[in-house]
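Every protein chain except one is present and positioned as in the full complex.
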Amino acid sequence: MSPKLDLDVLDRLHNCSILSAAQFDLPLMQELSKLAAYLQLRKFPAGHALDDKIMAAAFFEPSTRTRLSFESAMLHVGGKTLSVADAKTTGVAKGESMRDIGQMFNSYADVVVVRHTQQQALQQLTEYMRIPLINGGNGSDEHPTQALADWYALMKWRPELAFGTLPEQFRLTIGIIGTPGNMRTVKSFLTLALLFHKNINHITIFSEMADPLGAELRALTNASPITFDFSRNLKQSLEYLDVIYMNAIAFLGDGYRFFGDEFSLSSQSQLKTDTVILHPLARGEELGTCLDDTDHNLYFNQADGAVWLRQALLLAIFGRVRNIVPRELIK
Amino acid sequence: MSPKLDLDVLDRLHNCSILSAAQFDLPLMQELSKLAAYLQLRKFPAGHALDDKIMAAAFFEPSTRTRLSFESAMLHVGGKTLSVADAKTTGVAKGESMRDIGQMFNSYADVVVVRHTQQQALQQLTEYMRIPLINGGNGSDEHPTQALADWYALMKWRPELAFGTLPEQFRLTIGIIGTPGNMRTVKSFLTLALLFHKNINHITIFSEMADPLGAELRALTNASPITFDFSRNLKQSLEYLDVIYMNAIAFLGDGYRFFGDEFSLSSQSQLKTDTVILHPLARGEELGTCLDDTDHNLYFNQADGAVWLRQALLLAIFGRVRNIVPRELIK
Partner (left out) sequence: MSPKLDLDVLDRLHNCSILSAAQFDLPLMQELSKLAAYLQLRKFPAGHALDDKIMAAAFFEPSTRTRLSFESAMLHVGGKTLSVADAKTTGVAKGESMRDIGQMFNSYADVVVVRHTQQQALQQLTEYMRIPLINGGNGSDEHPTQALADWYALMKWRPELAFGTLPEQFRLTIGIIGTPGNMRTVKSFLTLALLFHKNINHITIFSEMADPLGAELRALTNASPITFDFSRNLKQSLEYLDVIYMNAIAFLGDGYRFFGDEFSLSSQSQLKTDTVILHPLARGEELGTCLDDTDHNLYFNQADGAVWLRQALLLAIFGRVRNIVPRELIK
């Protein structure tokens, strides 16, 4: 792994909208995570990098956690924020078209983060944007920056994942609890997982659904050298899982659904000693707080890192990385 | 038109509250629009002009659009913002007096933008303010900064409106769809229209009401050299209208009412080739999106410009114009 940043790779994000995890490849993941790590380690000052930029956070579905994570990221690099914490109750007219909404953010901001209950809203919006748009979660479709943060946590935990080749016996087996076909965080996480196929042997998906992938993801997983299987028995599988990805929330229509006991983890769970757990919080009953003070807990690290990964992303989108990185860290 | 700014004119806004479009005269419109245009063209840096100032946005009636436009304006010139996106649900006690509310903003901010459902709320509030107050829309009364943005768009479209004298045959005929007597944006727009009487021949008001002006506005229009008439037949009038001002919203009590088909514009409408349409969005059915990609569309320009016009206004209110404008642009 070169400690130097390849700005040509990061420049591919310049002025880009971020709609899907599928926009990222391994080099982008490498450079973004290196930049995020440098920011998190305060390797160089970045507090005024986006002084002249405004980010709008437009949450048509409320999410304090994601909104504050983005706003905190923007503030850390000197940017300013416009906040629509809950578009439903704060005045965007019912039935207002995505075009008019897009036009509004074009006029007011330099980048906009949008969360929406409807999958197609983001795609509609992007047609009218003159400024980059970041998908902050769209219905049951995608939540790409959450997945970037998930993998940033895993890359810090096991740097060889992105920057080397693990010996065969150390390649990872990952358990994903949830239904990638209709849960946005799980879908985006799985999409990025495919990029690390050199170091992942196997992925087991734990879901109650008959077809947890759906056609689109099944095509991708079929084409991957990673082997997949599906299970409803998490307990029996714990002995071989290196990474467990969990999620509290299943979108079924407009509602949420919590999984039952069989997909829960607690201090009773027979985890391998070096298994790590990821969870894009907030959590429900499925993840016992008794695990918080154990080495299995990578989820707090994940939430911490998300703010820095999002800073890296914003800096790349605005083409400002070269303004702050010292020359000796540039390839 | 002199490209130089007359700061004596802009200084008349120093420390002033902005309650009504009637506070503005033609020289103020000229200087504000020139300043806004310089800001929009980035003629000189203004990003730190209000670094030490705080603007509170107090929306007792929610309006994402107006709130974000003001907040974006303040952030563009370096100011900071306090945001009350929906005073009803975020803790201003029911029945709290305007005096106590005014006192609160005196303590916390350097300028306050207020939107309220009640016309008289702003007038009450202004009695107790030690800081400038900007009317962001008060019931069915006024929305002066919207009208400033409307006319800023028109002045960019046809600079002679403010800075010259059009030959008789080119003087404008304007159609206003709505009821100035009880629609705030329409009232403020019409009030400013009277300032441009040298270059406006005629205004037709399209309204279902028997008396769309009311006594106060009728006195003003009667005194104006502009001729007025009233109509319920928009289609027949399209052939002679140079500017059409539309608005989705009629305040009738606490509710909204959308106009019917007869007051709508779409690609079917027989507009003159050079007619421009203004609409202070959000829109309803009355303005077809098929017009968005035509030269008739001045409404997106209008929304864009609003952010810059509001910056000009804030800079004038804080007396900071001379701090940022280079000497060669000062009269």
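Chains here go by letter, A and B, matching the order in which they are written, and residues are numbered from 1 within each.
As a working rule, contacts are C-beta pairs under 8 Å (C-beta built on N, C-alpha and C of every residue); 3 or more make two chains touch, one makes a residue touch a chain.
It should be emphasised that the depicted structure is a prediction, and the values quoted were computed from it without experimental measurement.
Of the options A:Met1, A:Ala219, A:Ala282 or A:Ile330, the residue whose C-beta touches the omitted chain is A:Ala282.
The omitted chain makes contact with just one of the residues A:Ser17, A:Ser33 or A:Ser69: A:Ser69.
Of the candidate positions A:Leu7, A:Leu166, A:Met209 or A:Ala303, contact with the unshown chain belongs to A:Ala303. Against the chain not shown here, chain B presents residues 51-52, 54, 56, 80, 82-85, 87, 89-93, 95-97, 99-100, 103-104, 106-109.
Remark: the residues of chain A touching the chain excluded from display are 47, 59, 62-65, 67-69, 71-72, 75-76, 83, 85-86, 89, 281-284, 289, 292, 300, 303-304, 306-307.
In the analysis below, only the chains that are shown with their structure count from here on.
Remark: chain A and chain B have CA centroids separated by 41 Å (rounded to whole angstrom).
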